[in-house]
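Note that one protein chain is taken out, while the other chains of the complex remain in position.
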Amino acid sequence: MEFTLKNFIFYGFALMTVGSALLVVTVRNIVHAAFSLMVTLFGVAGLYVFLQADFLAATQVIVYVGGILVLILFGVMMTSGRLEMRIHIERGQLLLGGVVSLALLMLLLTVIANTPAWKNLTDDGTELPPTTERIGELILNGPFLLPFEVVSVLLLVALIGAALISRKEVRD
Amino acid sequence: MTLQHYLVISAILFTLGIFAVLTRRNAISILMGIELILNSCNLNFAAFSRFMTPSTDISGQIIAIFGIVLAAAEAAVFLAIILAIYREFGSIRPDEVDTLKG
Partner (left out) sequence: MVVSLISIILLCPLAAFAIFGLLGLANRRFPRQDYLSTIAMLVALVCSFLLLREVVPNPEPHTVNWISLGGVTFSMGFYLDSVTVIMLIVVTLVSSLVHIFSMGYMHGDPRYPRFFAYLSLFSFSMLFLVVSDNLLGIYIGWELVGLCSYLLIGFWFEKDSAANACKKAFLTTRVGDVGMFIGMMMLFTKFDTLSLYGEGGIFAQAAAQLSTADMVWLSIAGVLIFCGAIGKSAQMPLHTWLPDAMEGPTPVSALIHAATMVAAGVYLTARMFPILTETSSLVIAYVGGITALVAATIAIVRFDIKRVLAYSTISQLGYMMLAIGAGSYVAGLFHLTTHAFFKALLFLGSGSVIHAFHAMHHAHDDEHEHAHEHEHGEEHILGSEIPPDQDMRNMGGLRHKMPITFITMLIATLSISGVPFIFSGFWSKDKILAGVLGRAMEWSSVHHYILFIIALSAAGITAFYMFRLIFMTFFGEPRNQEMHDMAHESPKSMTVPLIVLAILSFPVVNTLWFNKDYVKPPPQPHLHAPQHAYLSPDSQTGGQGAALSLFGVSEAFAAEEEGGHGTHADDGHHGHGPAHTIAMVLSIIVAGLGIFFSWLFYHRRTLSAESVATTFRPIYNLFWHKYYFDEFYDGVLVALTVWKSRLFAQFDGSVVDGIVNGVGTVTRDILAAFVGIFDNRVVDGLVNRVAQVTWAVGGRVRRIQTGAIQTYLFVVLAGIVLLILIFRAL
């Protein structure tokens, strides 16, 4: 594998993603974990760019980093009253969880390595035109119109549901 | 870059997410784990869309977008539930919330 700038950047992003994800699950300070998650999300967005998915990458940044992460931070503040919050981890549970997770990882890697259809599929490097327009077409004027509408209803339901559940007092 | 590169990254993310969900003693950390899992799924969609289908077909990306939207909805509801639980039990440690204990 030749060492090009592109490869270099790719591996950089991959490392950034995996490394920060590792931090997310290991650090004890929940706020730090949240910031690590942000880095992970950025990394995934970078990987999307490598997959020629520009719109997806933008969405990832806007929705995840701009929305969900902020939401998580709010959750942290509202449940602990402060931004530093220690995460308790029990040794036994850690061990068991680690074993299962490792087994799962091994399993997945075996599958990835042994599936013939997935082998030797290299990126042909073709530059696709920007996807935003086509995604718009597909969502609003194509086969994904119905799912799109369903998802918007779902979002609405989630919004109302969230507001209802988190209300201070529930009158009957 | 091959498909397997992406699949490996995604597998690692997934496993880490599972690990967080299994071991963390804080509901919000569990949420973060879930987000990792969802991210690995979306990454898989995008990767398969790129490598397994003609380059003009971007259905996988759209599914990934839907995945993001679902994640947003899920996060909102999840946090609402966490708030409600916090108000009810005064804690968001999942091992302390065990009313279902037999």
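Assorted remarks:
Order of writing sets the labels: A and B. Residues in every chain begin at 1.
The rule is simple: contacts are C-beta pairs under 8 Å (C-beta built on N, C-alpha and C of every residue); 3 or more make two chains touch, one makes a residue touch a chain.
Please read these numbers as outputs of a predicted model, since none were measured by experiment.
Only one residue in the set B:1, B:21 or B:92 touches the chain that does not appear here, and it is B:21. Considering the whole complex, the residue from A:22, A:39, A:58 or A:100 that touches the absent chain is A:100. Where subunit B meets the missing chain, the touching residues are 18, 21-23, 30, 94-95, 97-102. Summarising the interface, subunit A meets the missing chain with residues 93, 96-97, 100, 103-104, 107.
We take it that only the chains that are shown with their structure count from here on.
Each chain gets one centre point, the mean of its Cα atoms, and the points for subunit A and subunit B are 7 Å apart.
The residues of subunit A lying in touch with subunit B in their complex are 7, 10, 14, 17-18, 21-22, 24-25, 30, 33-34, 37, 40-41, 44, 47-48, 50-53, 55-56, 59-60, 63-64, 67-68, 71-72, 74-76, 78-79, 85, 87-90, 93-94, 96-98, 100-102, 104-105, 108-109, 112-113, 117-124, 126, 128, 131, 134-135, 138-139, 144, 147, 151, 154-155, 158-159, 161-166, 168. Per the touch definition, subunit B reaches subunit A in the complex via residues 1-9, 11-20, 22-29, 31-33, 35-36, 39, 42-43, 46-47, 49-52, 55-56, 58-59, 61-62, 64-66, 68-77, 79-84, 86-87, 92-93.
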